[in-house]
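As you look at this complex, bear in mind that one protein chain is not there, while each of the others sits in place.
Right after this comes chain A.
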């Protein structure tokens, strides 16, 4: 493993759910509007974040969602410390595929990998097809943290990555008798709910 506080984070999920947009919002605080630029293979970006006064380096793998890249991305699951699993709240199929993604994670990733389920594009209220409660229920079933995000407005984007950084860091520095950091609880406290959705 790499020295210092450096962690590998991987973004996964169906094609066109907004993985790259989410990452660009987090890294550069901009939104990639206009035409859809699909990722080819895996893109790599670094971002150093500050958690309680210490620097944590996130090495972020942004994967292509298309089926033909699955066999390639599998190989990188085992090195990932955290996985951001995305679906698109306006695309029912992308939500239905989440179970298949979780099965893949189960098969290929490390046992202690941090998983966060994200329902992206929550700003598109009129086209929404997946209710927030559905996402919450699924996350509960699999015991993962969950929130809805919007790469367009920036809702919960920073929080998603920061929660992961916090969790990874606390795992490393935690003394045996300290309480375990619970990313799901932390996220529940901190996350903002989109004001206009039902």
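Basically, contacts are C-beta pairs under 8 Å (C-beta built on N, C-alpha and C of every residue); 3 or more make two chains touch, one makes a residue touch a chain; residues count from 1.
Heads up, the rule we're going with is that contacts and distances are computed from a predicted model.
Undergrad: Name the chain not shown, per its UniProt record: "Tom7-domain-containing protein", "AP-3 complex subunit delta", "Vacuolar fusion protein MON1 homolog" or "DNA replication complex GINS protein PSF1"?
TA: "Vacuolar fusion protein MON1 homolog"
Undergrad: For the chain left off this view, which of A:38, A:54 or A:125 is in contact with it?
TA: Answer from the full complex: A:38 touches the omitted chain.
Undergrad: Take the complete complex as the reference. Which residues in chain A touch the chain that isn't displayed?
TA: Touching the chain left out of view, chain A contributes residues 15, 20, 24, 37-45, 62, 64, 66-69, 72, 75.
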